[in-house]
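One chain of protein is taken out of this complex; the other chains stay put.
Naming follows writing order (A, B and C), and every chain is counted from residue 1.
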Amino acid sequence: MNEALLVDVLGAAASALEDAAPELNRLDGFAGDGDLGVTMTEVARIVKEVLATGVAGVPELLGAIGTGIARGAPSTSGTLVATAFLRASQACGEGGEPTALLARCFEAALEGVRARGKAEPGDRTLVDGLASVSTSLEASTADGLEWREALAKAAEAARSTAQATAAMEPKKGRASWVPQRALGHPDAGCSMLAIVLSAAAARAAG
Amino acid sequence: MNEALLVDVLGAAASALEDAAPELNRLDGFAGDGDLGVTMTEVARIVKEVLATGVAGVPELLGAIGTGIARGAPSTSGTLVATAFLRASQACGEGGEPTALLARCFEAALEGVRARGKAEPGDRTLVDGLASVSTSLEASTADGLEWREALAKAAEAARSTAQATAAMEPKKGRASWVPQRALGHPDAGCSMLAIVLSAAAARAAG
Amino acid sequence: MRKIINQPKAFVDEMLEGVLLAHPGSLRSPARRVVVRADAPRHGKVGIVTGGGSGHLPLFMGYVGTGLADGVAVGDVFASPSADQVLEASRAVDGGAGVVYLYGNYSGDVMNFDLAAELAIAEGMQVATVVGTDDVASAPEAQAERRRGVAGIAMLYKVAGAGAEEGRSLAEVVTVTERASSGLRSMGVALSPCTLPAAGEPTFSLPDGQMEIGMGIHGEPGVSRGPLRPAAAIAVELVDHIVDGLSCGRGDDVAVLVNGLGATPVEELYVLYRSVHGALVSRGIDVRRAWVGEFATSLEMAGASVSVMRLDDEILGLLDAPARSPLLARW
Partner (left out) sequence: MRKIINQPKAFVDEMLEGVLLAHPGSLRSPARRVVVRADAPRHGKVGIVTGGGSGHLPLFMGYVGTGLADGVAVGDVFASPSADQVLEASRAVDGGAGVVYLYGNYSGDVMNFDLAAELAIAEGMQVATVVGTDDVASAPEAQAERRRGVAGIAMLYKVAGAGAEEGRSLAEVVTVTERASSGLRSMGVALSPCTLPAAGEPTFSLPDGQMEIGMGIHGEPGVSRGPLRPAAAIAVELVDHIVDGLSCGRGDDVAVLVNGLGATPVEELYVLYRSVHGALVSRGIDVRRAWVGEFATSLEMAGASVSVMRLDDEILGLLDAPARSPLLARW
């Protein structure tokens, strides 16, 4: 996976994020405060800004995106996405075979988000989505799949996990008072992950 | 004019006031704050309350109404109406021929309202209405008219003065910034006077 | 209607009960709808009595406290208190040095305070009156004495209250307060109407996206109505009107108060203040003190007003004196 390709794929993901803003606001509104789309529009803007300035080197690029989001979109999801980029940046430093590299990046992102947000799998958060993506990429590495194929499978995993969160009853926090409000709707953060991975996979596939 | 008759006539005037509340709010709203009807509903309630308790003696009755309004409806128009009743109460103490008595009461009311509110004739206030009523009653006294007839003429004077205020440009205060807002609509306080006098005259007539 | 109330008729009395329950050490009620400082009367101190309609908190009751007013007569929503109430307040705060009636110029209030003054003087009290007339939109400069009192009166309480607390005489308190008042101008902009509890309907209609410059605090028509403009443009228009009559320019010192009418967030008031400050400074005027917040409201009306007071050293000293009231003190 070279830098130009990464720029291309991330740009496509950012555009998809912008398009999905109203839907993300709507999903966040069922149990949250309805602003995930607002934050992700800002995140997408920052990603595109960094891509346009052209930072040299994959780890440097991911790091610059992470830092930019941490400074410029410091909300819950913004901070978590920033953490994910920063950890991915560190994890991919050594380089390596693309599918394994992807798997390493997402594993690092998952661990970073878990540490920062203190949510566990099953809490109906972004952690559920990242965990399934990480698992899928690990399996693809073991199976020796090409990275584009692995990415497509990971996107598939993200989509089905987002779907699955719709049936997860919020057991913690405010939403647990009125579980019926969230029930039936996928978690907003997991949907966001599914949207960006799907866009990335589609662009990678050409 | 005996006490029972006064009770009857004042009761009719109070009822007319209650009915006119929305219209008075509306008229007050063109250049004022649109609450004259609210105040007059309270005034009417207090008048009826005092009438129902049955105070002995005409001056005492008028005095009790004046005091009741001063305590219970202490807004601009409430305070002026209270002043009018209190001055009328003082003026009618000596008794006398009904038409002359009425004239004396309204002259005293006019002077009281002028002193309290510091408005001059031509300022487009209650003073304009009271001044024309007072003038009409004086003329009727000089002409030796019976009090019912005099009251009917006074009501007629109040109505035509209210009409005339519609053409008076507000020259003072806030309304003078936007004279066109008030222009074409009669002054609310003068309309109020016309309404109560008309109701009183109609009841007195039979 | 979006109101946290019980019976609309009971609104003012229940509000008063709440105030007295919340601040038992600071306030007491010597008569119905009359509230005074718990330590009133203060012997030898000039007493300051205010009052007016309800629905404007912290005006008027919020200014009863140390270094401010001593007593208040509380009217119905947007309606004057009675002369009786003002008289009761006067009796409760008179410490023998006389009483100043300090309130806003509304005809009902003027009549009732005037009547109360006659009665109080007949009882042997010394009474003097200073009426706030800061709202430049309510009458042209040539009729300045006819203008209504609005949020600027908050600064007059401060001046009069500090003077009285220092032990100045009745005449001295009146003189400095009148001087402060003559150098004080305000003007506001309304963005939405408000609803009286007893009425249940908005006091007037002002469509979303419209503003009315110079509207009165009871919804009396203002100077102009039009599409809502940016904060910076509103600030320039208000400052122009205010400074016009104040004959205030390069090198003059002023205090500024930006007031919210009820529903406008404090953040917006600071955005407005930013441009008000700029408009004054660009005329060479020196802003020595500034307050931003809710000082005189109209229930839940959206909008703001700007008040500017010309300063001299004596007035600035009084503005800086300590003052504290239970309704204003968030700590």
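Definition applied: contacts are C-beta pairs under 8 Å (C-beta built on N, C-alpha and C of every residue); 3 or more make two chains touch, one makes a residue touch a chain.
The structure presented is a predicted model; accordingly, all values stated were derived computationally and were not measured.
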Displayed chains contacting the withheld chain: A, C
Of C:Gly51, C:Gly67 or C:Gly104, the one touching the omitted chain in the full complex: C:Gly67
Touch criterion as defined above, residue of A:Asp19, A:Asp33, A:Glu97 or A:Glu169 at the omitted chain: A:Asp33
Contact partner of the left-out chain, one of A:Leu80, A:Ala108 or A:Ala150: A:Leu80
Contact footprint on chain C, counting only the chain that is left out: 1-6, 11-12, 14-19, 21-23, 54-55, 57-58, 62, 67-68, 154, 158, 189, 191-192, 208-209, 228, 230-232, 234, 262-274, 277, 290-295, 297, 299-300, 302-304, 323-325, 327-331
Touch residues of chain A, complete complex, unshown partner: 29-35, 38-39, 70-80, 83, 116-117, 172-178, 181
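The definition used in the following text is that only the chains that are shown with their structure count from here on.
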Intersection of contact partners for chain B and chain C: none
Centre-most chain, if every chain is reduced to its averaged C-alpha atoms: C
Geometric centre distance via CA averages, chain B-chain A, whole Å: 76
Approximate Å spacing (C-alpha centroids) for the pair chain A, chain C: 55
Contacts with two or more other chains, residues of chain C listed in rising order: none
